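All protein chains of the complex are present and in place, except for one that has been dropped.
Then we have chain A:
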Amino acid sequence: MKDFDFPTATDERLARFQSLARHHYDACSAYRNIVDRWFGPSALSGRLEELPFLPAEIFKTHALKSVPEEEVFKVMKSSGTTSQLRSQIYLDRDTARAQSKALSSIVAGVLGKKRRPMLVIDCPAQIANRATFSARGAGILGFSTFATKKFFALNDDMSINHENIQAFLDCDADQSFLFGFTAIIWQEFLSKIDAHSFKEKAGAAVLLHGGGWKKLAAQNISSQTFGARVKERLPFVQSVHDYYGMVEQTGSIFLGCDQGYLHTNPYNHIICRDQNTLEPLPEGETGVLQVMSTLPTSYPGFSILTEDLGRVIGPGETMTAGVTHASTVFEVHGRMAQAEIRGCSDTYQGR
């Protein structure tokens, strides 16, 4: 498919999603079978909530690709926390490039286009060995693109590295950022410091975090509580932004605002569905989240039913690549109990 820049109007985005559905239907026979069986071909030209979606699980059990084998240049794998099987995502150069570009224009909404010093709230071991690379390591690397100098706030034994943090604070830059995984920041960093540990920082700093609320949701810690604790312990942090993303839709992450709510942007869309009927739910009601991305052309992952529960709050406004645009505001509550959705891929297994 041809290169794509982001669509700003709603109908342009619908057209993009419809053309992606058609493209994968034509290019991937496994996807075509699923669509024919579960949705019927007429869904391909439906409204956003009528377009076909696949359960995230299916990328663990099936090799789904919409390009010839020789165009695949990278296979991304996730290690599922709840399953032994790993998702396999087939990337060609076009999709990989689109992912990088989307990520930088989304992140530019809070960091700007200029690279800045970065404090990684994790240990260097996360990116030391590519053979044992985890989702944490991949996240750190992905966001390193936005960094000039990189400092690690933790030692490999997860103790605080005061020298590195001081070096970051002393950095002569008017803009800087902190990055880490939500649960690591909470458990390994915030709990070990107090409001007097690190006070002064010249220039503005923002904190970006992501990587699942499962652990913190179990302790009843909301995104808002998290943000407030960050600002209390690190008084120089001006804004805190959560992100929500997954390996099946790398690049088109949903970025949170400083108030702790997630926003859609021109690269993605969110739909909340009833857990049992999978019918779309009205604003405010909790259900299972479906995520849509304008990016994937080499694999049919543009519309995925996650295993995460959440709710759509309502219309909002945010900024991507310097452009203010309308968004849909939502929140993620955590993982749903397994079973329910896995049924879909089990059904497909027989074919």
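By definition in this document, a contact is a pair of C-beta atoms (placed from the backbone, for glycine too) under 8 Å apart; a residue touches a chain by one contact, two chains touch by 3 or more; residues count from 1.
Convention: contacts and distances are computed from a predicted model.
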Chain left out of the displayed complex - its UniProt protein name, from "Response regulator receiver domain-containing protein", "Extracellular solute-binding protein", "Putative tricarboxylic transport membrane protein" or "Acyl carrier protein": "Acyl carrier protein"
Full-complex contact with the absent chain, from A:Ile89, A:Ile127 or A:Val291: A:Ile127
Residue touching the undisplayed chain, where the options are A:Ala63, A:Leu141 or A:Ala228: A:Leu141
Contact with the hidden chain (one of A:Ser29, A:Ser45, A:Ser100 or A:Thr324): A:Ser100
Contacting the left-out chain in the complete assembly, out of A:Arg47, A:Lys113 or A:Lys192: A:Lys113
Residues from chain A at the interface with the omitted partner, ascending: 73-74, 93, 97, 100-101, 104, 108, 113, 115, 127, 130, 133, 138, 141-142, 144-146, 148
